[in-house]
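The complex is shown incomplete by one protein chain, all other protein chains being positioned as in the whole.
As written, the chain order gives the labels A, B, C and D, with residue 1 at the start of each chain.
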C-alpha cells in the first residue's frame, strides 16, 4: 500500500512511485506510435483513407465508460471487503485475547511468562500464528519462522498434515476450549462467546479465501480489455481530421485514462498480492502481534512496521 | 469459472475460451451482414433513403448504457451473493465440525475410524452430504454416489420421502442434537451455538434457492433486449453517411459491446449453472469434503480439483 | 412473476406476455400520433415554426437518464429486499420447525398424527398460517380457508379481535413457549434460540409491511413522470428537421424506452401486488407449507405450484 | 408522506400537492424571466454579445448530473435508512411486548387491566412512550400528553432531570429487568434476550439521532447548489442562437429538473421533519400504540391514522 501525501503542483506529473504508468507503458507507447503514424499519414492506411469521425467514439465511449466504472466499483469493493476482513481479524484477535484472559479461570494472572503451559497464553500465541498462516496462505508463501515460533513442538509436527494451516489452528483452539469446559474452568455460557469469536475468525479467513479464489468473471475482464484496446487504437483515425498534429497527445491522455483505470482494476481486484496497491498484510500481522503480546505483558515486542519508499507491504 | 491470466498483446483478440463471442455470434453475424448491405446501398431501402443521422443514437444510447449498467450490476450482485453464500457454507461447515468435535462430550477422540456410530462423525459426514445435495438441487442433477456414500443405510431410505434433501439432512442433524441433549452430552448453552450453526447452513441453502428461483424481472430483460437489438440493427443507417465503408466495422464493435454485455448479464445472472462463467460448485464441494475429512483424521482424501482447459466446474 | 426463457430471433419482438408494452400503450400511441402530425406539418404549430433542435434533448436527456437509473435502482432494491424477506420467512420457518421438534422435549416423536394437542405440531401449523396471513395482509386479501384450517377453534375465535393476524399468531407462539418453559420441557438457553427465531419471523413480517406502506417519495415519481413526458412529447419537434419521415419511428423507440423503464419502476416498486412482475407469494406460501408438513410426516401434501401461462402468482 | 396514486394524463401536469414546484418557484421564476430577457435581446448584455454556445453546457452538464445523482442517492439512502430504523422500532416493540409477556413469570395473565403495578404492563406502556419520546426528540417538539399518559407519576417527575427522554426510559426498563432477575421471575438466559431487545431499541434510537445530527457534508451541498445555479442562469445565453424563441421554455424544463432534484435532495435528506415528503412518524407511533395495546387486551384503542389531503404526518 502506498502511503504518501498528495504532491502539489508539477511534481504531481513527475512522480512514478505509486503511479500505474510503468504497468501500462508498453501498450501506451505502441498506441502513441500508432497515433503519430496516423497523424503523419493523415489517416491514410495503404493508400486508403480511413473515414472514421469522432461519432463512433462518442457512441461507444459511453458504454465503455459505464462499464469501466462498474468494473472499478466491483474491484474496489473486493479490495475494501478484504480490508474489512483483516480489520475484523485484528479486532476479533483482540477480543479473543481479552475473553481468554478474563473468562477462563485460573489463579495466576495471564502473563506471557507463564509460558505455553498456560492455556490462555497458548490461545493468544495461536491467534498470532493464525494471522501469519492466513497471510501466507493468501500470498502462496511458505510458513517460516514468524509462524512456527508461536507453536509448541507438538502442534508444529501435527500441522504438517494439514493443507489449511489456519483451519488446523482453529481445531487446536476448539480442543483447548473443550479442555477448559471439561476441567470446569469456564462456564458454558461464556464458552459459547469464545466459540463465537473462533467462528468469527474462521469466517474472516474463509471470506479472504473466497476473494482470493474467485476472480471477477473472466469474460467481463476480456470484453472490457478488448473494447478499450480497440477504442484507443482506432481513436487516432477519428481525431486526425479535426485536431491534426495534437492527435498523438490527445490519444495519449485518453489511453492513459482508459488503460490506467483498466490496469488499476486488475491490480486491486486481487488485494492480497505484494504489488504496491495491495493490502499491507505484513504490517497488519505485526500490529496483531504487538497488540496481543502487549496484552499478556510480553517482552521484546517488535516495533510497528513503517513504509519503505512510501510503500507498506 | 474461467481461471486464467490476462493474455497480453494480440493474443487478447484471438482467444475464444472464456470469451462471450461464441454465444453472440449469430446475432452479431446478422448485424454485420445488414450493416454491409446498408453500406453497399448507401442507406437506401427499396429505393427509399432512410434519413437517420447519428443524433437518435446519441439520445437513445445514454439510457440503454445506463440501463445495461444497472442490469449488469444486478446480475453481478446475484453472482457475488451466490459466491458469498457458498463461502458461508464452507466456513459454517468447518465451524460445525469444530463445534461437534469440541463441544459434544465423548471419551474417545473424534476420528473417522470411529465410524458412523459416533454421533460426531455422523454430523461431519452429513455436512459433506449437505453440500453435495444442495449443489445437485441447484443444478437440477440427481444425487449420485458422491451424496449417498456419506449417509447411513437408514438415512438413505428415509431421504427418498423428501423433496428437499438438504432440508432432510438438517432434520437429521436436529434429531442428533436432541439426542445429545437428552443424553446430557452437551450443555444447552453450547447446544444453542450448534443450533445457530445449523440455522446458518439452512439460511445459506435457502438463499441459494431464492437466487435460483427468482430471476431478474423478465420485463427488464425483455425491454433491454429489444432496445439493444433495435439500436444495433438501425445503427448502420445512422452511420453510413458519415463514415462510409467503415460502417460494418464500427457496427461490429458497438454490437459486440452491447450484445456481449447483455449476454454476460444473462450468463452470470444464473450463477449455479454449468456454463463457463458459473460458480465452480464441484470444486467448492470438494474443498468442503477435504477440510472436513482432514479435521477428523480421515484417510483416502481426494485432492483438490484443478481447472480443465482453464475451466473449473 | 414471469418464468420463461429468453426468446430468440424475431419472436423477441412479437411477444406481449411479460412485456411492459400493454401498460404504456395509451401514452405511446398518443406520442406516436403527435410525432406523425409534427412530421407531416414539418414542425409548424398553427403556422409557427417550433425552433427546437436536438441540443436541448441532449442536455436534458442526461439528468433524466441518470434519474431513471436511480429510480430503477431504488425500485429494484425494494423488489429484491422483499424477495429476501420472503426467503427469510422460508428458512426461519424451516428452522422453527426443526427447533421445535428437536429442542422441545416430548416422549412421542413429533409427527402430524399427534394432532394439535401436541405443542410442536401446533407451532408448525401456526407457522404455515403465519405465512398465509402475512401474504393476505400485504395483498389486502381476506384470510380464507388456507389460513383458517391451521388454527384451532379457539385461536380462530380469538384472532378476530386482532387487526394484525401475523402478530396475533406470534403472541400465541410466545404463549406456547412460555408453557413449555413452565412445564420444564425446554431449557431456557434453548428457549432463547426459539425466541430469536420468533423475533426473526416478526422482523421479516414488519419489514414487508414497511416496504408496502412506504412508497418511494411521491415527489420523485412525479418529477420523473413529468420530465419524461415533456421530453418525449417535445422530441418530434427536435428531430423532424434532421431525420424527416423517420421521426415517428425514432420517437416510438425513445418513448418505449423511457415510458417502459418508468412503468417497470412503478410495477416492481410495489412487489407484493398480483401484477405479472410481482413476487409469487402464493407459490412461496405453498413451498413453506410443503416443507413444514413434510418435516412432521404429514399426509395429503399438495404439489408445488407451477406457472400458468408463464406466470407464477 | 404523500400517499396517492399516480395521476394519469394531463392531470399529471396540473397537480401541486406533492410536487416540489412550490418550493422552487422563486428561483424558477427568476430564471425564466432572465431567459425571456436574453431571448428578447438576442443574448446581448449591455451591447456586448455573450458568445456562449451549447458546448460548455454539454461539458459541465455531465459532472453536474452525475453529482446530482450521487447526492440524490446519498439523500435517499438516509431517508430509507431512517424508515428502516422506524420499522425496526415497530418490530422490536412487538418483540419486547411478546418477550415480556411470555418470558417474565407471573401467575396472572398479562392484561392491561392489571395496571402499572404489573411489571409487564409497565414495560409495554414504556415502549409506547419510548416511540413518542423519540419522535419528539427528532422533531424538536415538546413531550405532551401522548408521552406523559404512559408513565407513572414517579417516572414523570424523574424524567424531567434527563436531557434524553428515550434514554431515560431505557434506564427504567433496565431497572425493572434487574428487579425481575432479583425476584427470580426470569431466567438469566431469557433476560439476556430481553436485554438484547432493549439494546436494539437503543440502537435504533441512536441511529436516528445520528441521521438527524449529521447532514451530508455542507460543502457538497454548496458546491452542487452553486454549479446548478450557474448552469441554469447561463443556459439562455447558450441556447438563444440555436432555438430562438423556445429558449425560455427549454430553460424552464431544464431548470425544473435541476432545481427540482436539488430541492428534493434537500427535503428527503432530513427525513424526520414535517414536510410533505418526510416520514409519517405520527402514524408509525400510532401503529406501535395499537399493536402493543392490542397485545395486552387494552380497551379504547384509537384507530390507525389516515392521510389528510393525501398527506400522512
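Observations on the model:
To be clear about the criterion, a contact is a pair of C-beta atoms (placed from the backbone, for glycine too) under 8 Å apart; a residue touches a chain by one contact, two chains touch by 3 or more.
Only a predicted model underlies this, so the values are computations on that prediction, with no experimental measurement involved.
The undisplayed chain touches these shown chains across the complete complex, A, D. Of the listed residues B:55, B:151 or B:189, the one in contact with the hidden chain in the full complex is B:189. Taking the complete complex into account, D:171 is the one of D:171, D:242 or D:313 that touches the chain left out.
Those residues of subunit A that touch the chain absent from the view are 1-4, 6, 12-13, 15, 18-20, 54, 57-58, 61-62, 64-66, 68-69, 72-73, 76, 79-80, 83-84, 86-87, 90-91, 94-95, 98-99, 101-103, 105, 187-190, 192-193, 197, 235, 239, 242-246, 250, 253-254, 256-258, 260-261, 264, 267-268, 276-277, 279, 290-291, 294-295, 304.
Interface residues of subunit D with the unshown chain, by the touch rule above, are 50-53, 55-56, 58-60, 62-64, 66-67, 69-70, 74, 161-164, 167, 170-171, 174-175, 177-178, 181-182, 188-189, 191-192, 195-196, 198-199, 202-203, 205-207, 209-210, 214-215, 217-223, 225-227, 229-230, 266.
FYI, only the chains that are shown with their structure count from here on.
Here subunit B and subunit C face each other with different sets of residues for the most part; under half of the interface numbers are shared between them.
Subunit C has its Cα centroid 38 Å from the Cα centroid of subunit A. In whole angstrom, the spacing between the mean C-alpha positions of subunit B and subunit C is 24. Along subunit A, residues 189 each make contact with two or more other chains.
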